[in-house]
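Here the complex is missing a single protein chain, while all its other protein chains stay put.
On to subunit A.
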Amino acid sequence: MARVVVDVMLKPEILDPQGQAVQRALPRLGFTGIADVRQGKRFELELEGPVDDAALARIREAAETFLANTVIEDFTVRVEEEAK
């Protein structure tokens, strides 16, 4: 089985209050020197067939229409592992 990973992140200009809450908590826990935190989502898609251009194109379409809201989010698609 091949795995394709879709990462979805809020666009840089969109306030990410979750990331900010995490960033504010880090120094309290002793983790200093972290200037900014953004929190995103990771989707792991297990493909039934081969990861060819057609399959990747379908996944990009799924990411664009459904997994990400492109009004507020960016996404990346990458193949994580090839079928054995």
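By our rule, contacts are C-beta pairs under 8 Å (C-beta built on N, C-alpha and C of every residue); 3 or more make two chains touch, one makes a residue touch a chain; residues count from 1.
Basically, contacts and distances are computed from a predicted model.
Student: Missing chain, UniProt name, options "NADH-quinone oxidoreductase subunit K", "Iron-sulfur cluster-binding protein", "3-methyl-2-oxobutanoate dehydrogenase (2-methylpropanoyl-transferring)" or "Phosphoribosylformylglycinamidine synthase subunit PurQ": which is it?
Tutor: The chain we cannot see is, by its UniProt record, "Phosphoribosylformylglycinamidine synthase subunit PurQ".
Student: Taking the full complex into account, what residues of subunit A touch the chain not shown?
Tutor: 10, 14-15, 17-18, 21, 66-67, 69, 71-72
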